[in-house]
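Step one of this worksheet: look at the structure below.
Excluded from the complex is one protein chain; the other protein chains are retained at their positions.
Chain naming follows the written order as A, B and C, and within any one chain the residues start at number 1.
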Amino acid sequence: MEVTITFTQGVIVIPPLELPTREIGAVVEFYGIVRELENGRQLSGLHYTAYESMAENQLARMFAELQKAEPCIAVHFIHRLGFVPVGEASLYIRVLAVHRGEALRFLAAAIDRMKADVPIWKSDRSEGHSL
Amino acid sequence: MEVTITFTQGVIVIPPLELPTREIGAVVEFYGIVRELENGRQLSGLHYTAYESMAENQLARMFAELQKAEPCIAVHFIHRLGFVPVGEASLYIRVLAVHRGEALRFLAAAIDRMKADVPIWKSDRSEGHSL
Amino acid sequence: MPVKLLAFAHTRDVLGFQERVFDCAPGDTPRALLARVAPTFDCAACRIAIDGEYRDWDAPIGAGRELALIPPVSGG
Partner (left out) sequence: MPVKLLAFAHTRDVLGFQERVFDCAPGDTPRALLARVAPTFDCAACRIAIDGEYRDWDAPIGAGRELALIPPVSGG
């Protein structure tokens, strides 16, 4: 499985859609967008931080584990860090697979597990920036 | 819910990503790609036909029904007809929702139900074109 | 009364047309119409739609104007 994991401080740039093999039947893309209301509070955006080296290792291992149950051909993961304004993407994931079932289940499980275990944090203020 | 349903004879042109409200937190996009091997046979592409007026009505009703269980903000459905070469998209669906759960479940259910009930057909030869 | 019969996918080859208009008696069912115009057609392999809605093969066509033979679909 081809895996890319990217953390970026700027706007997420979607890579052009390339199909490494002619057996790919399904491409699923997910954008996580910053919403105006979070827990009832109105925001202009969110600040994201990560423990990047650990996050990258955790993601790579998680993708390899998910791959056993839901074989996919490629996964491209991009998470934006720093300030992300409302209406812009903080997260982008693309999954390529032979069939849609694997692609959709891989995507859903990857997001669930990222939200449980991968050291990335959002905040409505820029914690630690004042230090 | 905003719904667009499009059948096109040419390459699917992905509409620019527009977010009608600032409460959208998840965008999911699906591409169904024509594969080289279908039931073990090597193909150069597939021909698609549809009973367009009925397909459009069935899709619109199906989306409205799915919306009750998985409320989403918009769905954009594009199906290509005619000859689609291997490696190109025959189907594109974009779902916008407040949360990823609804968006992913809506998408999965929409594809399943399309494949069960919506009058669209693929074939490895251009049936009816000789008539 | 005239009804238009549409054929899709492989039923176009079986029937030899994409669409054709037939005369229909009051109370005719889709199954009866097909038996008359294509006696060898296997209704069990197909669904029937009337004016764009799936219907029963044995329900009267009634005021329907457009019948469509819907073989197993395979979009996507």
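Simple rule for what comes next: a residue touches a chain if its C-beta (ideal position, glycine included) is under 8 Å from a C-beta of that chain, and two chains touch if they have at least 3 such contacts.
All of these numbers come straight from a predicted model, not from anything done at the bench.
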> Thinking of the complex as a whole, which visible chains are touched by the chain that is not shown?
Replying inline: A
> Which of A:Met1, A:Ala50 or A:Ala109 touches the chain that is not shown?
Replying inline: A:Ala50
>> On subunit A, where is the contact patch with the chain that was removed from view?
In response: 32, 48-51, 53-55, 57-58, 79, 90-91, 111, 114-123, 127-128, 131
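The rule is simple: only the chains that are shown with their structure count from here on.
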>> Considering only chains that satisfy the touch condition with subunit B, which of them also satisfy it with subunit C?
In response: none
>> Centroid of subunit A to centroid of subunit B, CA atoms only: how many Å?
In response: 24
>> I'd like to verify one number: the distance from the centre of subunit A to the centre of subunit C, where each centre is the average of its C-alpha atoms, in whole angstrom.
In response: 49
> Of all the residues in subunit B, which ones touch at least 2 other chains?
Replying inline: 32, 111
> When you check subunit C against every other chain, which residues touch at least two of them?
Replying inline: none
